[in-house]
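The structure's right below; bear with me while I get my questions together.
Every protein chain of the complex appears in place save one, which is left out.
Naming follows writing order (A and B), and every chain is counted from residue 1.
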Amino acid sequence: MNYVAQRMAFSILSLLVLLFITFMLSHVMAGDPAAVAAGPSAGMAKIELLRREMGLDKPVLIQFAIYCGHVLSGDFGMSWFTRQPIAEDLMRELPPSLELVFVAMLINLAISMPLGLLTARYAGSRFDDIVRLLVIAGAGLPVFWIAILLQQIVAGDWHLLPMTGRLSFANRDYAGSTGFYLFDSLASGNFAVFGDALAHLVLPAFSLSLLFTAVGVRITRTAMIGEFRKDYVVLARAKGASEGRIMLRHVFSNGATPALTVFGMQFGWMLGTTVLVEEIFGRPGVGRYAVKAVSQSDIHAVVAVVFVVGLVFLLANLVVDLLLYLINPRRRTGN
Amino acid sequence: MLQAVLAVPRAALSFPRNGVEKAAIVIAILIVLLAVLGVWLAPFDPLKINFRGKLEPPSFTHLLGTDGSGRDVLSRLLYGAQLTLASTFLVLAVIVAVGCAIGIFSAFIGGVVDNLLMRLADIWLGFPPLILAFGFAAALGASLQAAIWALFFSWWPTYARLTRMVTVDILSQKFMASADALGVPVHRKILNYVIPNAFDVLIVQATLDVSAVMLAISGLSFIGVGAQIPTPEWGAMIADGRSYVANGWWIVLAPGLAIFLTALAFNVIGDMLRRELDPTSSRRQ
Partner (left out) sequence: MDEPLLKVENVAISLRHDGRSMVAGVSFAVNEREVFGIVGESGSGKTLLTRTLFGLHDDAFLSRGSVTFAGETVPLSGYAAAMRKRLGHAIGFVLQDPFSSLNPTMRVGKQITEAIYLAKGWPMGAERTKEAAMALMSEVGIPEPKLAFDQFPDQFSGGMRQRIVFAIALSQEPKLLVADEPTTALDAITQRRVIDLILDRSRRHKLAVILISHNLELLRQSVDRIAVLYGGQLLNIVTAGEIGTRTIHPYAEALFACIPARDKRLADVRAIPGEPVAAGAARIGCAFASRCSFAEAVCREAPLPVNPGAAATFSACLLGRGVH
């Protein structure tokens, strides 16, 4: 119980820091907030009015408190380039990005776990060396570059997969209830749309995942390698357990813990990187939204995105930590 | 401390173990040289527009062809080398310097402040740098400086924590007690004891981060939040060339390859350094 309480307190502290950063960005660094809120074409009178309305004449701490109040109740203000409440914009733009990240993380885990395990088991072999080289190469690959190349070659030249968008023209009017097309279409049994959405996700998710997978393999390998040296592995062999059994039933659950922590962080990192892929594949998402906002100098929209991504990052870490705590009994008894 | 630093190149000659690592070192040195000298080697003006000669494939005059506005890609690449690499190293230098300073400070001061600072670093540790960059760009206007600020803010925790760990470790060793008894002043302690010992770990981390920082900077420029077109920063070049990729693949390929090769070279070197310098890395022989 102590651990859970500690962890929650840590999260709240982190949330405060995040709020402080976004507050600094939007209210302190961006020039006069009233002028910003009024928009570029407002007159002095309007700015003055707004200044009083926004409470900019009050001390900074009070402003911060007001700000926190707004944000935590979901009020991010209005975006003046979409002319809608930012909260609504986010509700619309977040699901596509999250969907992308989910699929990319799946690809990541599906490759990292087995490769990490195998290269740990056969450390020092040719196989390990080859994988290591691939990993080093993968870690240096610019996401946006590989996305462009893949798009051009696989979609443009070979016509194997669609070039842009979330769905093809035929399905352009599809609107699921949650905004997660994969989930919605599967839930309603609409397999045609499911397949379509999936096809549109392959290239973007794959491009996004490459960088993180390279790191993922590395991390998993390091975690597992420590385990393979331990005595209980020797004893498991002495019991007559096959290598496969040792890998899956013994080493994996012990080595997964430190690795999963990093994968949890990667979730947040990925969300922060979706913009590169969204731009190229013409997908809607928070990244594209933020870029548009930057170009329109809509500081509040941008900061809202910063906050939300930061929040997802914190939440992902919290969830992973709690999950590990539940699954891994060693933590429970205080290790 | 000077001896410690000078000893590195001598020892470093023995590090590379195979062809790949040797090649990586050569490539890295070459790229750095190009970054420094490139501006004199460039055959054309990187910003000079020439619509009649646009989208020319690689030829003898234009070794890497021309882009959509007729600019020579090779020249842009060379100028871009300086831009991209200079920004990368600048950011890295700032991050390392300030991060370490914070780490050392935290270790020396100890107590609540130390605890608080490290908690802060923990919270901050994984914050996605790109998104933070958006915030800075929106607040300060999109430019390379905004990008540098953002990256610094996201990256300092790594070095702060690393340095703090090393410093605490050193401070707790017995010989520090005798240093205290001798009345060795703080700044000497740092220079003569902490930094030489921290050097190894730091250089491994920094080398490995070169690729990450470079990818971040070029990524930001690609989106338009960092260096702006027509600046020949490599990321911006890719953004610029994107619309022509069907007809002029060289416009996108060249800068991308440049980023990739540089990142790859530094990654290999970083890996090699880690194997040689870090006693705790688990690498079965």
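Definition applied: a contact is a pair of C-beta atoms (placed from the backbone, for glycine too) under 8 Å apart; a residue touches a chain by one contact, two chains touch by 3 or more.
Just so it is clear, the model here is predicted, and its values are computed rather than measured.
Chemist: Among the chains you can see, which ones touch the chain that has been omitted?
Modeler: A
Chemist: Just name the one of A:Gln6, A:Thr178 or A:Ser253 that touches the chain not displayed here.
Modeler: In the full complex, the listed residue that touches the missing chain is A:Ser253.
Chemist: Among A:Leu19, A:Ala236, A:Leu260 or A:Ile299, which residue is in contact with the omitted chain in the full complex?
Modeler: A:Ala236
Chemist: Which residue numbers on subunit A touch the omitted chain?
Modeler: 230-232, 234-241, 249-250, 253-254, 328-330, 333, 335
The rule is short, and it goes like this: only the chains that are shown with their structure count from here on.
Chemist: Give, as an integer number of Å, the spacing between the C-alpha centres of subunit B and subunit A.
Modeler: Roughly 23 Å separates the two chain centres.
Chemist: Looking at the complex, which residues from subunit A come into contact with subunit B?
Modeler: 10, 13-14, 17, 21-22, 25-26, 29-31, 123-124, 132-133, 136-137, 139-145, 148-149, 152, 156, 211, 222, 225-226, 265, 268-269, 271-273, 275-276, 279-280, 290-291, 293-295, 297-299, 302-303, 305-306, 309-310, 313, 317
Chemist: State the interface residues of subunit B toward subunit A in the complex, per the touch definition above.
Modeler: 20, 119-120, 123-132, 134-140, 142, 211, 215, 218-219, 222-225, 235, 238, 242, 245-246, 249, 252-253, 256, 259-260, 262-264, 266-268, 271, 282-285
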